[in-house]
Each structure stands twice: as structure tokens, then as C-alpha cells.
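Moving on, here comes chain A:
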Amino acid sequence: MLKAKDIKEKYVRSHPSPFCPGCGGGMVLNSLSRAVEKSKLSKDEIVAVSGIGCAAWIPSPHWRVDTLHTTHGRAIAFATGVKLGNQDLEVMVVSGDGDCAGIGGNHLLHGARNNVDMNVFMINNGLYAMTGGQVAPTTEHDEETLTTPYGNPSSSFEAAEVVKAAGAGHVARWTTYHMNELIEEVEKAIETDGFSFIEILTQCPTRTGKKKNMSGLEMLEWYKENTSKDQDTEKIYVGTLSKVDKPELTEQIYRQIKEAGGDPK
Partner candidate 1 sequence: MKEKGEYFMEGNIACAEGALKAGCGFYAGYPITPASEVMNHLSEELPKVGGRFIQMEDELGSMASIVGASWTGLKSMTATSGPGFSLMQENLGYAVMTETPCVVVNVQRAGPSTGQATKPGTGDVMQARFGSQGDYELIALSPNSVQEMFDFTVRAFNLAERYRTPVVLLADAGVGHMREKVKIREDVKTVKRRRPEEGEREFFDTDREDHVPPMPNFGEGEELLVTGSTHLGDGTRDTSSFEAQDNLVRRLVDKIEDNREDIEDWEEHHAEDSDLVVVSYGSMSRPARGAVRKARKEGHNVGFFRPKVIWPSPEKRLKKIGENSKVLLAELSLRGYRMEVERSVPSENLHIFDRLNSLPTVDKIYDNIKEVL
Partner candidate 2 sequence: MIKIRIGGWAGQGTVRAGTILGRSLSIEQGYHVVQQRSYSAAVRSGIAYSDVIADKKELDELVIDTPNYLLVMYQNTLDEWEDTAKKVDVLIVDSSRVENVPEIPGKIYEVPAGKIAEDIGTAKAANVVLLGSLARVSEKIDIDMLKKTVREEFPEKYTELNIEALEKGFEEVSDRE
């Protein structure tokens, strides 16, 4: 196993980090890199696709793999083109909750329905952080944000449950507190031939932290106290939500090409 320093050298570009002190973005990058290192993947096979927002900057430009930093909400659609274009590539989508479940919600649903082979990491900090902390589809009811000064009149939805219902092959939820479990889940995602969706609850000390008067560390503590690997508690469930076998899109399309007499290479 590579040491932290070696992981950084191999997987992280030496650009200055844009992340705020205490941000969970770096922890996600670390987990993804370690999972890839543990897997059989070569990093030359990886294409990291992201949209717009803080989370989109986790892979681009920091992850030392092929990166496609796209438009707001469309990462999964771009990634579908990449995967169908070259089946041998391992496609990783890193997307914030607003990017993934808000503006990009339709692509999320249909990526899951298609069960196209990619790993989608939804970095959930519960609001739009890059633009100042506005309400997101993942913000709890009554919660105050920049644009819900009287409390969120709407309710949040459980993106992971929605993706599960849409038919993704593999759905899980973890937090940045659960680094080891997360790394294992990412490994599982890499092995899964289908749409893997991992929601990662991630602290944003700058936006959420300030509102709640919590530091990054305190937020990690909060994740520890308020999550459970047992589904029968009131706490937020962390772990695998779903693992099903169903036809994967790229495989199906390549098979049809061959049956029609073409060669997809």
C-alpha cells in the first residue's frame, strides 16, 4: 500500500487547492485515489467527469487522470457518451448535490435507468456552496440558507433512494467520517458493471458550518453521532442501499452492434 505522500504524488496534480480550510473535498479525492490504488485499475483507464460547483473541482484539475470538466448538471450525460464511445474506460462522475440531483436530476434518473456503467459520487453538503450557500434539493425542511432566510419552505429528497428506485445497479451512502468504508464502497463501485451511485455526505465548514456554528471537525463528529450502519434506527443510514443485477447499457449496445454485423472497436 502506498503511503500518503506517494498517493499524493501519483494521483494529485500539484495545483494549489481551491478548497476552504476544513472542506471535505480533499478527503473525497484521497478516498477515490486510494480505492483506485487498491483496485486493479490503471489510472490511465480512468476518465473523471464533473459538472459545475465545488465538487466538480475535486477531479478537475486535481485528480491526475483524464478529466472532463463540463457544464452544470450534465456530467452524467457527457459521461454516457464517453462510456459508450470506449467501453474500456472507467468513468467516474464527481458531482455536487445541486449539480447531480438539482439541475442534473433528469440525467441522474436516466443514467440509473439505463444502468450505464459508471461510478457517480454525489458530494452532498446540503446546499449550493460555491455561489454562497443557497438552498438545494438536499436542504432539510425549515433549514436557513442564503435564499431561505425564513427557513426552507420545501423539503429535501433522498437522492440515493430516488436513484435506487430508478434502477441503478449499485447504490450506497457514506460520509467523509467513514473514509475506510467509503474506500471499500468505491472499490465495489469499480467492480460493478453498471450504474454505481455513492452519496457522500461532506462537510462544508464555510457555508453550513458558519450557519450552524460548527467547524469541519465538529461536522465530522456530527456525522459520526448521527449515522448508523443499522437501517432500523432513526439515524441516517450509511452503507449499501441496493445491489441488483440488471442489463448494463454499454454491454447491450455493443452486443447489438455485433449482432447487426458491426464492430464496435
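Here is how the candidates were picked: all candidates are chains of the complex that A comes from, given by their letters.
Please note the rule applied: contacts are C-beta pairs under 8 Å (C-beta built on N, C-alpha and C of every residue); 3 or more make two chains touch, one makes a residue touch a chain; residues count from 1.
Here the structure is a predicted model, which means the values were calculated and not measured.
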Touching candidate for chain A, same complex, options 1 or 2
1
Candidate 1 partner contacts - residues on chain A that touch it in the complex:
13, 15, 44-45, 47, 49, 60-61, 64-71, 73-74, 77-86, 88-89, 106-107, 109-110, 249, 253, 256-257, 259-265
